[in-house]
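The other protein chains are all here in position, but one chain of the complex has been omitted.
Then we have subunit A:
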Amino acid sequence: MSQLSQRPDAPVVGQRHRHESAAAHVTGTALYTDDLAARLTGVLHAYPVQSTCAHGKILGLDTSAAQQVPGVIRVITAQDIPGVNDQGAKHDEPLLPVDEVMFFGQPVAWVLGEDLEAAKAGAKAVRVDYEPLDSLITIKDAIAAKSFHGIQPEIAKGDPQAAFAQATHVFEGDFEFAGQEHFYLETQNSLALVDESGQIMVHCSTQHPTETQDIVSHVLGIGAHEVTVQVLRMGGGFGGKEMQPHGYAALAALGAVLTGRPVRVRLDRNLDMTMTGKRHGFYATWKIGFDQGGKILALQAQLTADGGWSLDLSEPVLTRAMCHIDNSYWIPNIRVNGRVAKCHKTSQTAFRGFGGPQGMLVMEDILGRVAPQLGLEARELRRRNFYTEGQDTPYYQPVRHPERIDAAWQQVLDSADVARREAEIAQFNTNNHYSKRALAMTPVKFGISFNLTAFNQGGALVLVYKDGSVLVNHGGTEMGQGLHTKMLQVAATALGVPLSKVRIAPTRTDKVPNTSATAASSGSDLNGGAVKDACEQIQARLAAVAAGKLGVPAQDIRFAQGKITALGKRDELEWSEVVREAYMQRIQLSAAGYYRTEGLHWDLARMTGSPFKYFSYGVAASEVEVSSFDGSYVLRRVDIVHDVGDSLSPLVDLGQIEGGFVQGTGWLTLEDLRWDTSDGPGRGRVATQAASTYKIPSFSEMPEVFNVNLLDKAHEEGAVYGSKAVGEPPLMLAFSVREALRQAIAEFGASGRSVPLASPATPEAVFWAIDTVRNPGS
């Protein structure tokens, strides 16, 4: 057991605690960024002028009428930007366009008003003339036009061509699947004010405060030390607040500088859905070869991510997709090529899983489609191809603990009573003409760490006050995932104090600098390591103080539950007493903690290395019932076994697993993101731009029976207190729902046939798939 993963006696980690803000949530008193605006006076409200074409040259921008609208204070255009006109990290994403608009709904200018009504009226009065240019809306349009941006990486291992020649079965196909809108309940929000001595204070709903700070400072042309970004909490992030908030924060800051008044930028739902990036849809082509026993011999694939107008995070999303096409399966010979399509849509961005789900979906779709042609149950085909000890990924990283896939698989088979239920399902299907049921199981293997090695570091600042109370600052942000709850538990464990002694402070860039995004499921690993480090520094100093008092060597001092004891001694000191004594002895009671993930290396040019500290595993079994009348379905039962290592906080982890699963199910079944692809005046507009037209799962999509268990004996050496990351991997357990739908659809036709299924598998998509299996060849 490593020092990092080892738990002391009576740890607070591992206990079941509710979310640290739960009481504030349920009473409506928890503050979010926009709630602060109500506490300030003189706040200006911002509203954008949105582009009305998908791609066009700006011929003229006339703001004079807007200036005449009562209550309008200022119109902001590209000319007002004192620093760099860029809201991204790639310098391809102007904050405000100078001469060309790149997507329908792109903000061209912003109007600041005394109230929102005035700002809206002002925005309506701004006149923009465009010369429409040709636009590419669909990914296939972009591919046909050879419109790509960024890198075009390749993963290559073994000799796929030779393997195909030897394979018993070779299949080829293609698959286009949709992206996903984040639909965090709290939309993008920033509130900026100019503080004392020109300091810019930005309250922002951001997963990446440091990058928000960087972009605000480069837009304003000032140093990062003049900008502070604070995040109280987010009303959901899911990756949608990793890159996307920066521009709005910069706009708010610019407005505050220009007017001297606080500026609030809050996107309403329509603005948010038409302006911000989404999960990338992909188009994939593939060829796969199997031996006689159904083992994969070779895979060749090309993944094209639908990147939208600017690069944003499309490159790392693409590379993660490529690194996850194997999912849990050993592929000895492989070649995967990737590219990012450039088209005239919102700039697609991070979304829980960050490309991983897209890569894995390609593989799960292939296996689901070809299993009948191989004469195998899809479940058996999957199992036969699991990684085993000693094998490595297509990018040459050894797969550690592959036996956990088998263990989770077996645990689900047992706990979900799969054999008995399959017999019941067969009986049901015999007796029912209009409805069919099916049960499918799929595994998940997900790599934990940022592919970009530099991001794998975290910082913390732990302050112990004279009365023994503890305030923890760390670089991670709270978006509902329970990171702060876990960090409190880590700090209480590391210091050996009760949870009630520890408080968490809002995330601020002036407390912990140069933080990484709270993303890639890494929040607990990185910040937990840093918090633990800071606590241990303080504890070591306190141990020396206590050792002096108890007359023992410092290494014999133990901290637990607010008491300090020495090995072999009956004496017991109170935590607060030792803290007080340390202060009197002029011992520093605060510490900056730091953590970097060891052992990572990644060669982006060759797409080889060990980019991940470890893999998270999980298995799900889902049972669905499908109606042939309309293709509608219900999710009857879901059983999950998921590997979270030794859980830091079981209630929080359970919430992440269930929530991720349902969100993944939404992506694969219900959430139907549409753009206007016509040649009419709305070309390029998001057609599903509201809650009334874009449907996320509601109560009716929750599984009727939902059993989640954590994998036993899952201690992880390489992470804080033996835990594992949990934010993203469970989303991909939802493949089991899609595969169950496919199998249920197959029940309506003759056996042994491949069943293609669109994604999302909406009732309409399922209906047509049933139609196809019932009327093959028509």
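Going forward, a contact is a pair of C-beta atoms (placed from the backbone, for glycine too) under 8 Å apart; a residue touches a chain by one contact, two chains touch by 3 or more; residues count from 1.
Going forward, contacts and distances are computed from a predicted model.
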Chain excluded from display, named as in UniProt, from "Ferrous iron transporter FeoA-like domain-containing protein", "NADH-quinone oxidoreductase subunit K", "Phospholipase_D-nuclease N-terminal" or "Dehydrogenase": "Dehydrogenase"
From A:54, A:96 or A:121, residue that would touch the chain that is not displayed: A:121
Contact partner of the left-out chain, one of A:77, A:270 or A:411: A:270
Sole contact to the chain not displayed, among A:42, A:70, A:553 or A:599: A:70
Chain not shown: contacting residue from A:400, A:549 or A:695: A:695
Residue ranges of subunit A at the interface with the undisplayed chain: 18-19, 21-32, 35, 38-39, 69-72, 113, 117-118, 120-122, 182-187, 233-238, 268-270, 431-435, 479-482, 627-630, 632, 634, 651-652, 654-655, 658-663, 670, 672, 674, 687-688, 690-693, 695-703, 706, 762-764, 767-768, 771
